[in-house]
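Sharing a structure here in structure tokens format.
Every protein chain except one is present and positioned as in the full complex.
Going by the order they are written in, the chains are A and B; count residues from 1 in each one.
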Amino acid sequence: MQSRIKQFPQLSSEALANDQIQKNLLGLYDGFHKARISASEATPNWDELSDRGRAIKEHTIENLDYYLEMVERTVTAAGGKVFFAKDAAEANKYVVDIAKVRGVKLVIKGKSMVSEEMGLNHELEKAGIEPVETDLGEYIIQLADETPFHIIAPAIHKSKEEVSDLFQEKLGTPRMTEITDLAMEARRQLRSKFINADMGITGANFIVAETGTVALVTNEGNGRMSSSMPKLHIAITGMEKVVPSIEDLGIMLRLLIRSATGQRISSYVTTITGPRKDDDEDGPEEFHLVLVDNGRSKLLADPAMRESLYCLRCGACLNACPVYRKVGGHAYGWVYPGPIGAIVSPMLTGLSDGKDLPYASSLCGACKEACPVKINIPRMLLYMRHQLAEGDNYPEHKSAPFGEAMTFKLWRFALSSSMGLRVFGGMARILQKLVAKDGRITKLPPPLSNWSKLRTFPALASKPFRSRWKG
Amino acid sequence: MDSKEFIANVRRSLGREVGAPPPAPPDDTYLALSNQQVESKAQAISRDLEANADEYMALLEKSAEGAGWRVARCKTASEAANHILSIVRDMEATSVLFSGHSALDDLHLDAALSGTGVQLEAMVLDDDSDKKAQRDDFRLKVINADIGITGVDYAVAETGTAVLLAQKGVSRVVSLLPPVHIAVVEKGQVLPSLDELFTLRRKEFLNDNLGSYMNLISGPSRSADIEYQIVTGVHGPGEVHMVLIG
Partner (left out) sequence: MAASSGQVKASLFVTCIIDQFYPEVGESTVRVLQRLGVELDFPQAQTCCGQPAFNAGFWSDAKPLARRVLDHFQHSEYVVVPSGSCATMIRIYYPELFHDEPESLQKARSLAERTFELSEFIVDVLGIADVGHLIGDAAQSDMQKVTYHESCHLRRELGATTQSRALINSLPNVELVEMDQAEVCCGFGGTFSVKYPEISGAMLQDKLDRIGSTGASSVVACDCSCLMQIGGGLEKAGSGVQSVHLAKLLDDAIGQKPRANG
């Protein structure tokens, strides 16, 4: 998918002005966010579980080479094929080539964020193959030709009226006022696709290295459809999704599902180990696992950023983020929105292109508090800000405006001694007479004038604390 | 990319020499357990299942209801068969498919449902006939069936879950395509939590018996993708029944 992360200021502004988006975003706090909190409180020893989940991911990522080798061995032993794709282009080529060779005309897709990264649907279409998104939210945004608004609920920004209009326009259906009717229409439309598809493509929530197993977490059943009905199943995901043992799944599934929707477990958890066995009643004859790098090795190579690869893609940080809850997913300009997107999108598509994302945060830490594997997102945002400001490890991305750099040099100079503070403070007190009245400033001068649209500002006190102290 | 090259790049990114030997999993991972240790754990689980079957069944009854199953507790197989008959009647079903789980044998479904006019068929491949033709035939039937009936391989009390392994006699889609799914659970099949399930599966793997496909089913198919409103039956069954025997 093309990255529009540069456009954050414009896209976020649009989102703030969009009443429908603002209305739908309101549902996140009382909905997903509170549901996660309830589910975690209802789970005995959640904090301990969270620590264990983090330890599993940390161990796996630190030894990712070892576990990827294991995955290749075990998936192959189960009768599947593994392809390691360096980037989106390689991954697309692999999938399209197989589809062509097998004469695939129709593809059904379960939700796969990585396939969005790849822009896979577009590549399939170019090759004359029809990809159909089957997750209800993805189906809606595919019809609308939009990008996902939320990791778990991609079309949550749309009203039922908008969905009805969309169906009317693209499917020729009559106007529908009930959400149940809209969902049943999608079921009807997709039924024949499930039945006639030549190939199913899904993502993978976890890959178990020990057994060569892919685990899929869904609620609708489209993941099951996509991995059961067609003759050919391809699972695509990022190389970081590995866990060592099948016994790790209990912990990881609880953390993922309860953090994503607050459910104790999703309607379906499906584990897939290779293609069907000879004795099986049904199922695909062929199974492929595509593991994608696409810049993840850059995150791996930077110890300060490595823990971003622990992410389970649960969306809890989005639901907890007061900024995401105001601007929604499209503002973040790429596949991954919210706090995790603010880290991953610039690192994968261009740090200085995405220079707004690390700064468009008040560093409140709600994301860190929400994360089931305790990823310290604020720390990474600070690190990215440091790279943008001073470029220690990424000199090519150093891009702080000159004025801002100078301001902090001046700040440091002024505050390097208490004398300096007195002198500069004194000067500022003289200057502020121009704008201060009764101890308040209603209009700050640029570049701080943005403050004053909604807030007054205090004037510097005539006598600072240090002058009042009597030792 | 060639897998060796890909993994070498990963190794370099981790700051390791490409030629260095890979690390062994540290003591505190599950992989560090020996096969014997996993076997012992599995045996302990089996003993626990037997000893606490009543308790786990009671827990499952509650958790399954909470997960959206319509739950019926039956003392005997024939009570269960009668209950299934009532579901079939209420739905005015005309075609019913069932799996080859042994739990269903005792229900004598053909007898129970005789006189309803329901087309009842076991979705089990016959080894002696053309498998491809049978598969094609079953595919059509399951697409049009009203109800799919299965047993389970396990159930999980923690989450209200029916666990179905794809295997000889058990289709992946008999519990997915028809709009109604009935799962029959016998006492002694209920595990307390997800952890026991995955330990048992691990034991199966170590005995070369993992199989290709497992479904954990915890209620009806659902989605909240439009305005957070929960809708059931989006692609999978919208109505799921759990019949507990014992």
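Just so it is clear, a residue touches a chain if its C-beta (ideal position, glycine included) is under 8 Å from a C-beta of that chain, and two chains touch if they have at least 3 such contacts.
Remember, predicted model here, so these are calculated numbers, not experimental data.
Here is the thing to keep in mind: the chain we left out touches A in the whole complex. Of the candidate positions A:Ser12, A:Thr74 or A:Ser112, contact with the hidden chain is made by A:Ser12. Of the options A:Ala42, A:Ala405 or A:Leu431, the residue whose C-beta touches the omitted chain is A:Ala405. Residue-wise, the contact with the chain that is not shown comes from A:Lys326, picked out of A:Lys231, A:Lys277 or A:Lys326. Mapped onto subunit A, contacts with the missing chain fall at residues 9, 12-13, 16, 29, 322-323, 326-327, 359-366, 368-369, 379, 382, 384-390, 400, 404-405, 408-409, 411-412, 415-418, 420-421, 425, 440, 442, 447-448, 450-451, 453-461, 463-466, 468-471.
Throughout what follows, only the chains that are shown with their structure count from here on.
Between the CA-based centres of subunit A and subunit B the separation comes to 31 Å, rounded to the whole angstrom. Across the interface of their complex, subunit B is touched by residues 24, 27, 31, 55-56, 59, 62-66, 68-69, 72, 78-79, 82, 84-86, 90, 134-137, 140, 153-156, 158-160, 163, 179-180, 182-184, 186-187, 190, 194-195, 210-211, 213, 219-222, 224-225, 227-229, 239, 244-251, 253-254, 261, 264-277, 279-283, 293, 297-298, 300-301 of subunit A. Every residue of subunit B that touches subunit A in the complex is listed here, in rising order: 1-3, 6-7, 9-16, 22-23, 25-26, 28-31, 63, 66-68, 123-125, 135, 138-139, 143, 158-161, 166-174, 176, 193-195, 197-199, 201-202, 205, 210-229, 231, 233-237.
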